[in-house]
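What follows is a short report on a single structure.
Only a single protein chain was left out; the remaining protein chains are all shown in position.
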């Protein structure tokens, strides 16, 4: 691990909390549903879901620190905005999941590209985004294929999962790359609020 | 009053106009409804509503000028963007008010936090936001309790008013703190458009 333990814990908790909030919106809008109820739940999510998102967040962060390219830290306000922006896009997918999938995908993709253009600084940040945009949907396809959960008929155009998962995970991956860069450079600690 | 009269009038009018636009969206979507029709109306609002929002906007602005912390002015384009962003979040609450309240609240809160992170500069700005996020919903709870207006069943989880009022008023309060800072420092007047 290249992240110090408290920073790794922070990244894991940020991912888990964001996953819980977004997943709750998906479940409440019936965008997704859990088929396997024989597992412990927390809020609207199976317990393994926020754990998986947290570990995925940590993994993307650790990968970023192993890639070449300068670590560009976010300021404290940008750090908060980056997390909130990804959660907002996550919640947006829940709100528009009932529309024809081309419509929801166009909207989510265009909003995600705005977020990516704002947050990306280095090629390594973009690689993290593309990695998340590949691994995330693939993992969800496997979960759906295993009959553990399902996506609504209006949001299952990518082998059973939503096409808009790709831009959502892209924005997530780029944001996490910047969060990890920020934590690793310790810049959050040295900038005291006024 | 620490604001010069024209600046105070500007803040009052901005608040009243924003309140009228947002309230119209709430009434049109049946997010809210007036129960007491025996009062004069303007557009979709009881006349007292834009007056109250305008006075509240002015009050937050005056409070900001009495708090310590440097007054950080917005540029002219940011000034317009701050007003429009709060109106956009206000209208967003109308559009998503029919969703389960946890979903609408998560979306409105995450978008509001992005706006707050963009606009907040000093602890005093944040205090204005928290003050608005407390006083605003409390005032609306009192209005609903007095049977003057009501919120839709999908948006009444906070003692009869919408939970997303809290992040909406938070973004409003922080934005108004910056608007007041801008007007008080006179920076809008000295920056002529090119």
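Labels A and B are assigned to the chains in the order they are written; within every chain, residues are numbered from 1.
Just so it is clear, a residue touches a chain if its C-beta (ideal position, glycine included) is under 8 Å from a C-beta of that chain, and two chains touch if they have at least 3 such contacts.
Please read these numbers as outputs of a predicted model, since none were measured by experiment.
Considering B:88, B:141 or B:188, the position touching the chain not shown turns out to be B:88 (whole complex).
Residue-wise, the contact with the chain that is not shown comes from A:107, picked out of A:63, A:107 or A:144.
Against the chain not shown here, subunit A presents residues 69-70, 96, 99-100, 102-103, 106-107, 110-111, 113-114, 117-118, 120-123.
Residues 21-22, 24-25, 28-29, 77-78, 80-81, 84-85, 87-88, 91-92, 94-95, 193-194 are the ones on subunit B that touch the missing chain.
Everything that follows uses one rule, which is that only the chains that are shown with their structure count from here on.
Separating the CA-averaged centres of subunit A and subunit B is a span of 30 Å.
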